[in-house]
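Here it is, the structure in full.
One protein chain is absent from this view; the other protein chains keep their places.
Moving on, here comes chain A:
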């Protein structure tokens, strides 16, 4: 009996290790490859190098012309800049709108409330590709030039609903009598919002904002449809590079993006732990 028990528990642990290996091995490989100096076959370890990072940061002049697969670092920078501008603007707009709608749905009485709530959930379950095509058709039919602005509008349409959902969950947890207590103690509606409601739902608002920032930064499918020629984002740019083969610089870019996401997620977790 005892042997059976040991067997079972070790089988479970092995299963667990495999699971994590399965999830994390590819990511780990990318990080490792990004330091591999073999320019032709990255699967074969040659030696440690920072060349790929140097290339993306424009620190090597084209000394080894054959190794430089990037069309130009300027294009990469433009894509990164576009992505950041889009993500920041979208996050700001989506957070303000998503939070306001969540508050309105939770606090006010109006007709067809359930219907509006369902409407807010729709963009989340809608397939990206459908949303992308729909947005493209919409922009074209109103004669809008595809640009960074169409991307921002496009991202806002579904990220607002992500923020809405995250903030709504937080509001549902909040004790409504706190707002009544504030009014009872002489605070008007605005003061109550500023001093009680907003601080109470802040973890949700920050969580929603970080989520929409990360999603906006790495959205490919929807952005691909509504990005103009000069408004490539980083994911669209990388996808373009990939079509001409996997190049070592991509590993370096991916590693940096990974680091970036980890930092943002850590900020989110840290803020949450500090509030509780």
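In the analysis below, a contact is a pair of C-beta atoms (placed from the backbone, for glycine too) under 8 Å apart; a residue touches a chain by one contact, two chains touch by 3 or more; residues count from 1.
By definition in this document, contacts and distances are computed from a predicted model.
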Ask   = Which of "Spermidine/putrescine import ATP-binding protein PotA", "Flavoprotein involved in K+ transport", "3-isopropylmalate dehydratase small subunit" or "Tryptophan synthase alpha chain" is the UniProt protein name of the chain not shown?
value = "Spermidine/putrescine import ATP-binding protein PotA"
Key: Given A:46, A:74, A:180 or A:230, the one touching the chain that is not displayed   = A:180
Inquiry  = Out of A:144, A:200, A:258 or A:271, which residue would touch the omitted chain in the full complex?
reply    = A:200
Request  = List the residues of chain A that touch the chain left out of this view.
outcome  = 175, 177-178, 180-188, 191, 195-196, 199-200, 275
